[in-house]
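Omission of a single protein chain aside, the complex is shown with its protein chains in their original locations.
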Amino acid sequence: MSDTHANSVAFVRTEQVPPSPPPFQTSGPVKWAKDNLFSTPLYTLLTIVAAYFIYVILANTLPWILNGVWSTSSLAECREVLDGVSGGCFSVLTERWNQLLFGFTYPSEEYWRPTLAFILLFAAAAPVLFYKLPRKLLIITGLFPFVAYYLIWGGTIFTPILALVGFVAGYFVYQRFVAGSFAAGFFGGVAAALVVWNIGGMLIPENANENAMLLAVPSRDLGGFMLNMMLGVTCVSLSVPLGIALALGRQSDMPLIKWICVVFIEFIRGVPLITLLFVASVMLAYFFPPESTTDLFLRVVIMITMFSSAYIAEVIRGGLAALPRGQYEAADSLGLDYPQAMRLIILPQALKISIPGIVNIAVGLFKDTTLVSVISMFDILGMIRGPILASTEWNGVYWELLGFAALLFFVVCYGISQYSQWLERQLATDHR
Amino acid sequence: MKKSVFFGALTAAAGLAAGVAAAGTLDDVKARGTLNCGVTTGLVGFAAPDSNGEWEGFDVAVCRAVAAAVLGDGNAVEFVPTTGKTRFTALASGEIDMLARNTTWTFSRDVDLKFTFVGVNYYDGQGFMVPKDLGVSSAKDLDGATVCIQTGTTTELNLADFFRSNNISYEPVPIETNAEAQQQYLAGACDVYTTDASGLAATRATFEAPGDHVLLPEIISKEPLGPLVRHGDNEWGDIVRWTLNALITAEELGVTSANMTEMMAGTNNPEINRLLGTEGTLGEMLGLDADWAAKALAVGGNYGEIFEQNIGEATPIGLARGLNAQWTDGGLLYSPPFR
Partner (left out) sequence: MTTLTDPPQASFRLSMLLSDTRYRSYTFQFIALMLLIAAIAFLGSNLMRNLAAAGLNISYQFLGSPAGYDINQTLVEYTSQSTNAKAALVGILNTLLVAFLACVTATVLGVIAGVLRLSNNWLVSKLMSFYVEIFRNIPVLIWIIIIFTIMIAVLPGPRAFRGDEPSASMVFDAIAFTNRGVYIPAPVWGPGSMVVVITFLLSVVGVFAYRRYATKLLYDTGRLLPMGWPSLAIFFVPALLAYLVMGMPIGLEYPELKGFNFSGGIKVGGPLIALWFALSIYTGAFIAENVRAGIQAISKGQSEAAGALGLRQGRIMNLVVLPQALRVIIPPLISQYLNITKNSSLAIAVGYADITATLGGITLNQTGRAIECVLLLMLFYLTISLSISAVMNVYNNSVKLKER
């Protein structure tokens, strides 16, 4: 073909010209800036305002952070070192590091125990959070509460072992009977666990705590960020099963059970957490048998668990309601009874839908654990507002301490919410 | 039986609940091996954890003395920090065995709330602290001032009464803890800080420039601060009362932690002998060992020593004995005789 033109025209381009780069104005950073920052006068104004805002914040905080003093032993000393220059006295963090993390009464030679428990927490949480990991790893998750309890509180090792044996016994009985009827399996399991605990409780010697391998630490000595973590993890994990039960109860056909659940949920959701904590600190003690006293930590765990279980129940109810009616009908048509249908068909799907919601509740709850500082528990905020700021050396260091607490919470909560978003994308099985 | 065994197992298993108890607080404490003592969440000089987390202070010393008298070990104390709000419930519900937390002995607390104040360990009164450059010399000049005040204390009511009876106005700024009050006062968010005079002195001691602040001369209330226990357990109340009295009497009789061992060998003064248990059966009457008072004294010394060590003039808090001197020195401390 090209031959035909060879003689008739003077010049024929035989191959395509490579595309020339777009003009400078419409490409690269200039175009990007033009499109994204200065497209209209209004946007230009907004950009300038925003840039100024960022400048002001950075100009004030950066020198303060960069000039920070990390190694003095009191505020007066730190001010001397700074000599009028703007700078943070971060030495309060280094000096009180252990108090901020563990509270002021946890024995200092035992700090490795909560730290180890914290590391194990990741191993235990991994199989729950990442469902692609082998399911066998769930055994670690199952063992974690007992190990963590033993590590943090110490004392005799028989206590967590006994608790574990009780659960294992209950599980086996449950497995044995559940094929016949769920109720038989469930109640049989509970009964078996109670029997084991009862017998075991008599076997544990009275003074077992005294010569234990790990020093027993009373829960009053827990504090700092550790307390926030413990309250958050314990209460969320306890409230998920409770929330499932409440959500199912609220959906139930049995009017009495339904109303008990509705009243409980609406009551808890209607009052602020702080009033529930007041209940824990000033009222709950009156509701326990007169001969026994229950310590504040347990009372707070009870109230926060109730609080979060009501919210989780509502999330799960949303998940249950979002399932197509057909799923329920299909389960019925297979001849499954109610526990079977719930266990095998409905809950796995409903829980999957609810996970992002549950994670949100968990984040909110974790943030709310700071409220215990109001009822004289020394969590990280309580430590800051109480012993540290009241001490002669550090009286007046606000920004460094509050900023540190804020940073810790931000890291944890932001991490969890990023995980939740990742999970949402993973679980999105509808094809868009 | 079965139920109690089960609950016992649960409580042991949980490790969180204290043991199942019998009749009296004394038996509880002995069975538990520790004394649960309610203190403030932190007021330097009276009860505050030091940088190692060890509680120290004037109120703390009373707790330790009681623990030593009962259990023989001044460190066998669990200090339970309480706020103004939680302190009475904690005591009423049995979470703590005694409360030593700058608590003012008042009629309604004694009669209506059913607590027994076993004595007074510090005679206090409500005072005012102002910055020197404000130029105020009397509390009556405070018309229109903003006053920082710790909520949940008797000081709140005294303040209202004082301003009302003097027909001047003020603006209260209620604050939960001493640390926050300090912050607001130093920043100038309030002109005046009012609380017990001892607390003011303790707070001022932690300031960078304590000299820039003055305590006004007016003391507007009587604040007898003392340890308290629940109504109805008189044996326990007696133990706490007489431990406190032992500390006071010891000072009166000149028994100190330094010369105590010497005196334990026997002295010519029968009251000292009765106090230290070398004569008579006072300890037995209380249900304690004969040398209970000696053990209590061994922890921190007598009342005077405890005072000087925690809040006395040699400490940053620098309180004079004032009303809290022995009656022989013109103060109000007057312990009933050990007989």
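For reference, chains read A and B in written order, and residue numbers begin at 1 within each chain.
Just so we're on the same page, contacts are C-beta pairs under 8 Å (C-beta built on N, C-alpha and C of every residue); 3 or more make two chains touch, one makes a residue touch a chain.
Since the structure is predicted, the reported quantities are computational estimates derived from the model, not experimental observations.
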**OP:** Using the definition of touch stated at the top, determine which of B:31, B:189 or B:285 touches the missing chain.
**Re:** B:189
Original post:
In the full complex, which of A:271, A:322, A:344 or A:427 touches the chain missing from this view?
Top reply: A:271
**OP:** Identify the residue among B:55, B:88 or B:193 that touches the chain left out of the display.
**Re:** B:88
**OP:** Please give every residue of chain A in contact with the chain that is not shown.
**Re:** 32, 35-37, 39, 43, 46-47, 50-51, 53-54, 253-257, 260, 266-267, 269-275, 278-279, 282-283, 285-290, 332, 335, 337, 363, 367-368, 370-371, 373-374, 381, 385, 398-399, 402, 405-406, 409-410, 413-414, 417
**OP:** In the full complex, which bits of chain B touch the chain not displayed? Write them out.
**Re:** 84-85, 88-89, 92-93, 108-109, 112-114, 134, 142-146, 151-153, 156-157, 159-161, 163-164, 170-176, 183-184, 187-191, 230-232
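Methods note: only the chains that are shown with their structure count from here on.
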Original post:
So, what's the distance in Å between the C-alpha centres of chain B and chain A?
Top reply: 40
Subject >> chain B to chain A touching residues, read off their complex >> reply: 2, 5-22, 41-44, 48-49, 51-53, 78, 80-83, 85-86, 89-90, 93-95, 176-180, 182-183, 186, 205-208, 316
Subject >> Residues of chain A touching chain B in the complex >> reply: 76, 96, 99, 103-106, 108, 149, 153, 155, 159, 162-163, 194, 197-198, 200-202, 204, 216, 218-220, 278, 281-283, 285-286, 289-298, 374-376, 378, 385-387, 389-393, 395-396, 398
